[in-house]
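Sharing a structure below in structure tokens format, with a few things to ask.
One protein chain omitted, others in place.
All chains are identified by letter, namely A and B, in their written order; residue positions are counted from 1 within each chain.
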Amino acid sequence: MANTILNVDGLHVGYRVYGGTLKVLDGIRLVMDAGEKIAVVGETGCGKTTTMKSIMGILPRQAVIRKGQINFKGRNLLTPGTEARGMRTIRPKGVSMVFQDPIAALNPVFTVGQQLSDVIKYSRGQTKQLSKQSVRDAAIEVLKLSALPDPERILTNYPFQLSGGMRQRVCIAMALSTAGDLLIADEPTTNLDVTIQDQVLRLIRNLVEEQGMSLALVTHSLGVARQMTDRIYIMYAGTMVEVAPTEGLFDKPFHPYTKGLLGSVPKLTGEGIGLGIPGRIPDYLKPPAGCRFYPRCEEALPECKDNKPELYDVGGGHRVACFLYR
Amino acid sequence: MPENILLINKLKKYFPTTERDRYVKAVDNVDLALKRGEILGVVGESGSGKSTIAYTVMGMYSPTSGQILFEGQDISCETSRRPMPVKKDLQIVFQDPGTSLNPQRNILQILELPLKVHRLADPDNTIRKVIELLEMVELSEEYLYKYPRALGGGERQLVAIARAMATGPKLMILDEPTSALDVSVQAKIVNTLIRLQSELGMSCLFITHDLSLMRNLAHRVAIMYLGKIMEVAPTQDFFERPLHPYTQMLLSSIPVISKEEETLKPDRITAHGEIPSPVDIPPGCRFHTRCTLAKDICFTQEPDAIQIGPNHSVSCHLFSED
Partner (left out) sequence: MEASTVSLKEARREGMRRSWYRFSRSNVAIVGLVGVLLTIVLAIFAPLIAPYPQHASAFVDYENAMVPPSRAYLLGSDPSGRDILSRIIFATRGALKMGIGVLAAVVPLGVVVGLIAGYHSGSAIGVIIMRITDIFLAVPPLLLALAVSAVLKPNLFNAMMAVSISWWPWYTRLVYSMVCSIKNEFYTQAAELTGASKSHIMFREILPNCLPPILTKMTLDIGFVILLGASLSFVGLGEQPPTPALGTMVADGAKYMPQQWWVAVFPGLAIMFIVLCFNLLGDGVRDTLSTEEV
């Protein structure tokens, strides 16, 4: 594909801890076209954030990238590394990230204006010297874009003076001010109330579409993913178990994990709640040798125990990592 | 025996702020009745005062004014002043099982406490009783000597439910028991709760922010906004005929996963605006700052609860014409 913007292939990332290495990501594949909106959906501890942090090059020190490739706009972001220390990511240009917790993402002792100006200065000012006034104008402009009322006042506010929804809008404004090709939003609305979430999600979608950016949305909510994206990656225990166009995924889920997940979501139609998925996510110190969902899977085949399934095509751009659909 | 197991009359709970004569009006004039054997869902966003109601009923705070009647008995006071039988009949499951189980005590010690306090088991019988409690929430006796940190979030919450069940309560308060958990785990917890409730005929006050969950769980739903109840209705009626503009705004904001669900979402109202501070509650109808249908009267006069059909009441001037 000519217009592929991001291509992650066979990414293996672990965390060194006492007692060994947590083998979290196990061969992640993720492909994004320019202008595409995708979601990475998974439950707590499935490695969604680790995936995004690998792309951004902001993994913590204990993390080891053992294998894999990350290509952004045709440029390989990973440097060859040693066995022990792993590879390192070159921080990509043109990618911005919105974090889950807007309280932690903003520095409490500086005003919004100071923080926003810094971001603008460092991202745009590298080529030419920017005047104070032009930085300020740019800051006001991105705040306006983020649908924040009274941007002049907000520039002088400290983060604690803003509500949760406003803080997240400021974070989005910051991400936008570096005006990239790709926006990574890591659970941007998880801590927000549902009426605020709705507004923030609409804002992100409109801005991404207006600016022609691509969006990678990380979320645990299938509903949010459905509302926001064209294509969904379902992640379980450090593996991609299902990739499908949004419509197709909800019409006909294939992977037993996806089915269990969809069945667990309470619905407004009130048809009762599924039984959930028994068991819990595997221990990353000694993950299952074969399919990582094998210990919890009710449809497991004998070969699932020791063999890792690849992503098998089931038609319509829908691919499933499960031996049932080989 | 009164028909309502719990009756809340004109309940107010104000918390002082650092400034004089300014209060956080967490709960502001709430009337609520819970019928015997019923699951009542109290839904609201953060700062709506839903947890404050739960904690006041439990006796963690004493009300600023108003009355709480449990089985016809006035319990508008703090726990320390309540008689032991009330403590036995009234139990709570907290939101985060990570902080509601003592990290230094194992599961046996956690579960035997209510049995010992209320003398519900002989000393040599306690372990057997605790194992029965674990079985009730489908956990095996292997868990007896484990500590909470060795358990997953879902298992911890099951232990917290077993602890609340230990005294055989008549009323169980559930304060967002699944909001810290993943959906696949939530499903298990909710199913266990539904089973226990129908087997034992408990009454439940279920506090949550998740309307979709209430659709599948509650018999009746009450919507709270800024310390006040905006609408109460039987579940089916509530979701098929949401009346209050705030209810409609909430429903239209829920991200759903199927087309059938989408048809149930009112598309008349889209979410906008922020929740005002509970210290400075807007005059008139407290929702008027975000309401697209507000009339002149909404800015000045607080609406009363209006009965629309059986058991369905709504606090909105749109419905006040005769």
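Going forward, a residue touches a chain if its C-beta (ideal position, glycine included) is under 8 Å from a C-beta of that chain, and two chains touch if they have at least 3 such contacts.
Note that this is a predicted model, so its numbers are computed, not measured.
Which of B:Asp31, B:Asp96 or B:Glu132 touches the hidden chain is settled by the complete complex: it is B:Asp96.
Of the options B:Lys87, B:Lys170 or B:Arg286, the residue whose C-beta touches the omitted chain is B:Lys87. Shown as candidates are B:Ile8, B:Val27, B:Val42 or B:Met58; the residue that touches the absent chain is B:Met58. In the complete complex, the hidden chain is touched by one of B:Leu113, B:Ile194, B:Leu293 or B:Ile308, namely B:Leu113.
Even with one chain removed from view, subunit B keeps its contact list with that chain: residues 58-60, 79-80, 84, 87-88, 90-92, 94, 96, 99-106, 109, 113-114, 117-118, 141-146, 150, 160, 163, 167.
Criterion: only the chains that are shown with their structure count from here on.
Of all residues in subunit A, only 43-44, 163, 165-166, 193-199, 201, 220-224, 226-227, 250, 260-278, 280 touch subunit B in the complex they form. Remark: subunit B residues 45-46, 152-154, 182-188, 190-191, 209-213, 215-217, 235-236, 239, 249-258, 260-261, 264-265, 270-272, 274-275 touch subunit A in the complex.
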